[in-house]
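Here it is, the structure in full.
Every protein chain except one is present and positioned as in the full complex.
Letters A, B and C mark the chains as written, and numbering starts fresh at 1 in each.
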Amino acid sequence: MIDQAPAIVLLAPFLTAVLVVLVGMKYERACFPLVLLGLSFSVAAAVQTILQVVEAGTLRYYMGGWPPPFGIEFRIDGLNALVALTVSTVALISAVYSKNRVPEENGDKISIYYTLLLLVVTGLLGMVLTGDAFNLYVLLEVSALTSYALIAMGTRRATVAAFKYAIIGTIGASFYLLGVGYLYIKTGSLNMFDIHEVLVAEDLHRSTTVLVAFILITVGVWIKMAFFPLHAWLPNSYTFAPTTTSCLLGPLVTKVMVYVMIRMMLTVFDPVYTFVQLNWGDIVVWMAVIAILVGSLSALAQTDLRRMLAFLIVAEVGYMVGGVWLANTAGLVGAIYHLIADVFMTLCVFLFAGIVFAKTGKREITATHGLFAKMPLTMAGLAVGALSLIGIPPTAGFFSKWYLIQGGMASGHWGYVVALLISSLAMAVLFFRIFEYALFGVKPAEGHGDHHAGDQGKFSEASASILLPLMGTASLVLLIGIFNQSIVSIITDFLVQFNLADPMFR
Amino acid sequence: MKALGFIAVLGTGLLLLAASRDFPNWGDPDSPASSYRLSRHFITETINETAVPNMVTAVLADYRGYDTLFEAVVIFTAGIAVIGILRRYGSRNSIPSARETPLTPKKPDLIVESTVRLLIPIIQIFALYVIAHGHHSPGGGFQGGVIFGASFILLALARDLKAAQNWVAEKRTLILACCGILIYAGIGVLCQFLGDNFLDYQILHRILPTDPVMARYHSILVVEIGVAFTVTAIMFSIYSNLSSNGKMKEGI
Amino acid sequence: MELLKAIVGGMNYWIFIILMMIGLYAMITKNNLVKKLIGMSIFQTSILLFFISLAVKEGATIPILHHDQAHAKQGDHGEGGKHSDPSHKGKEAASAIEEGKEKPSVSHAGSSKIDPDRFTNPLPHVLMLTAIVVGVSTLGVALSITQKLYTEFGTIEENEILDQLKSGDD
Partner (left out) sequence: MTPPAIISITPVLASLVSLLAVIPIILLGRRSNLREGTSFVAGIVKFGLIASMLPTIMAGSTIEYTLWEIIPNLAIAFRVDALGMIFGLVASSLWIITTLYSIGYMRGLKEHAQTRFFSYFAVSLAATVGVAFAANLFTLFLFYEMLSLATYPLVTHHQDKEARSGGRTYLTYLLTASILFVLPSLIYIFIKTGGGLDFVAGGFLEGRIGGTEALVLLLLLTFGFAKAGIMPLHSWLPAAMVAPTPVSALLHAVAVVKVGVFCILRVYSGVFGIEFLSDLNLGVIVTWIAAFTVVVSSLIALTQDNLKRRLAFSTIGQLSYIVLGMALLTPKGVTGSMMHIAMHAWGKITLFFCAGAIFQATGKKYISEMVGIGKRMPVTMAAFFIGSLSVIGIPLAGGFWSKIYLLWGTVEDGQYAMLAVLLISSLLNAAYFFPIAFRAFFCKPEDSLFEAKVEEAHPCAVVALSLTAVVTMFLFIYPEPFFALADAAAQHLMNL
């Protein structure tokens, strides 16, 4: 009996998407349970997959029974499995969040929204699982098209942003496709691992074509992940989209593209090629430094809550790209761990923004006035996410920064280390600004007044269906932090095969 | 902006050109892409492994069947996306069915209408031929589906959107599109239930009265039909949404 | 001469790159949203051209076996293949089959009968079929966004839309 778990990870949301369209025409209420069911299956299968990967090493699943390079295979190693589990979990959480929000924000298109949600998840999962360079392009487009639509369902500003996103996204995807074409012309293969073998066997690493292919793919992926200065599409898209959309896309899209970059750099091209032969590390890390600084400092200048978070994403992308290009194990471990951690922290803060919007109908940061007394649980959720973004233990964010800084020091990129620290500070300022609003809104300033003990204000906590996801995410952020060793060990197991030179993991 | 754009474009062009120097020449039979085992295997083994003479069809629907499934999903996604972006329901939960939109002819032009009436059956039969004959000649689900969809679009152009919707109402297009995907994916899942990988058609010989290779052959046809369903439906759906600005009432 | 040879030999690449540049330029600089989309189409089509031109092989035909050959093959798989008359050969495939026959067939184990040099590479065709579909879908979605913009702003000029956004509150 062949193990079907890897396929189910992807197929569950995909088939549910189709079913939701059919069922939604008649029984709109049945959509949500269906979505939940499909995504739960996906999560379960992803857990199963990761357990198998940990136990037995790389898992291979041949689509259509054709062995690679003739057919398309899923080759699932630690990296894939982790990211896939992350993606499906986040999808599940944001689906729960959207239960009550969709009717309000997406109007009468409930089943359409759920279908698009499931399709975007399908696309992202497909990108993560596949071992075929061209197949990745197809699924990239599945997720991209749905993203455009999900964003365009928002306000009219969102529509403008969606158009920009569509144009820039298409350029990025086309660059990627061209890059694959350039690889194909030299190797004649499309399977990632096969391409790598041919590149090594025929010593193609010195050819200009492979260099250009590398540039095309990298730039294409950078565009898609909003790496500064290619980030222009991101802030508006996530700011003006419906909150349901930004909770789904904000955490996932950029991170999955970071995964693609890592996959391409390590698996398709060789680490020796990307790190040693090209020797771009310095330039890219400096670019990342600029991205981090620009992202976090622009975030400081924002008054719109979600726009601020969107700029944080730009900074976080800088973290990860920089971490990867530090070219040592600590940096890579940090980048991959951060990828996973950041998905949840970003989700956490975006859910918070969503709840604030749901409760107050306002987008500005000032909307958080006095929320500490009114919605203590929500604020606690935000606090966990914020502490993690700032990098305070035992939240997940601390550990990723720990490894990233370690990597930066090990390879002597002091600029990167300083940028990380400055951005942590910027985030601290950002979130404490929110805390201040939340703390001081209750009681107008009057020194020490005649307020008696037990003056708590009126509780008006958000409804369970939008609060539970936040609580869940917050606890996940903590759990990822607490169990960081097991995650890191999966990542290091994955990285061992590349024989990276590194003084730290002797 | 223009100058900047020009520089960027020029840079990209030069970058691409730089690589083209060590590209194989036009039509070079020894180019890596043509001489690698992948291409050779497809050319020489397709007939043995799938019994389909048209290698493109075989590679499309079998070797890279998973890719093609998602190709169909891309179309499906686009259809749903367009609905998501444009569609404006008059009132909540009211996807009108065919009966609710009576045919309202708007002074049909005699020549146009007669021509269309003549053409549409021919177009549709040709579409069916293209779908069915994909194993032996250029063609298949996508091409046939597009042609089939075009016939409805032609009708909508010649008469109006309602006339075309009389044939395929919005609900029906969606059902059709879903069915197409479900047929394709369903075969894949069926293979899983029979104990093999997703889309590994050969296992179907257990329930079909054929040997494994011919099971692939026949499954490819079924899969192509599924694709055709989706493509037909979504082509028309996108057209009708775009032409009526999401109101689905009167088109161009 | 060398240069000329290089230019002619790499003609397909030249054409694809020029088309790509036109498309990309339009996407980046044009003010009219539909023109941007036209640029996008050109861009994507240029990539199609590039891939398809990879598949070309001198002296090879389209990757479809002739009917007879196909049936001969199918015969191996118990489908009771009928060997029809060779005079029905299609024009393109004829040479392929004759070439195939000229080759000394060592065994009748299928693979040796089909000469890979006689057929173009099917893979790029398959890929581009997918890419076409993706291109069409992207265009469809982008057009619908454009239309939504038009209904909301009454214009499809980018600068006018941005002006409206700047002046009006959302």
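We take it that a contact is a pair of C-beta atoms (placed from the backbone, for glycine too) under 8 Å apart; a residue touches a chain by one contact, two chains touch by 3 or more.
Computed from a predicted structure; not experimentally measured.
Chemist: Sort by label and list the shown chains the missing chain touches.
Modeler: So, taking every chain into account, the missing one touches A.
Chemist: Which listed residue (A:368, A:424 or A:473) would be found touching the missing chain in the intact complex?
Modeler: The one listed residue touching the chain not shown is A:424.
Chemist: Could I get the residues of chain A that touch the absent chain, sorted low to high?
Modeler: The missing chain touches chain A at positions 391-394, 399, 402, 405-406, 409-410, 417-418, 421-422, 424-425, 428-429, 432, 436, 439-440, 442-443, 445-456, 484-485, 488, 503-504.
Just so we're on the same page, only the chains that are shown with their structure count from here on.
Chemist: Could you quickly compare A-B and A-C and let me know which has more C-beta contacts?
Modeler: A-B
Chemist: Roughly how many whole angstrom separate the Cα centroids of chain B and chain C?
Modeler: The answer is 15 Å.
Chemist: Taking each chain's centre as its mean C-alpha position, how far apart are chain A and chain C in Å?
Modeler: Averaging C-alpha atoms per chain gives centres 33 Å apart.
Chemist: Scan chain B for residues touching two or more other chains and write them down.
Modeler: Where chain B meets two or more other chains at a single residue, that happens at 16, 21, 23, 31, 33-34, 38-39, 42, 64, 67, 71, 74, 77-78, 81-82, 85.
Chemist: Please output the residue numbers of chain C that touch at least 2 other chains, ranges allowed.
Modeler: Within chain C, residues 20, 24, 54, 123-124, 130, 134, 137-138, 141, 144-145, 148 contact more than one other chain.
Chemist: Quick one: which bits of chain C touch chain A in the complex? Just the residue numbers, please.
Modeler: 20, 24, 27, 33, 36, 40, 43-44, 47, 50-51, 54, 123-124, 127, 130-131, 134, 137-138, 141-142, 144-146, 148-149, 152-153, 161-162, 165, 170
Chemist: Spell out the part of chain A that touches chain C in their complex, as residue ranges.
Modeler: Residue list for chain A touching chain C: 134, 137-138, 141, 144-145, 148-149, 152, 155-157, 159-160, 162-163, 166-167, 170-171, 174, 177-178, 181, 184-185, 190, 240.
Chemist: Using the touch rule from the top, collect the residues of chain B that touch chain C in their complex.
Modeler: By the definition above, chain B touches chain C via 1-2, 5-6, 8-10, 12-13, 16-17, 20-21, 23, 25-29, 31, 33-34, 38-40, 42-48, 51, 53-56, 59-60, 64, 67-68, 71, 74-75, 77-79, 81-82, 85-86, 136-138, 142, 211, 213-214, 238, 241-242, 245-246.
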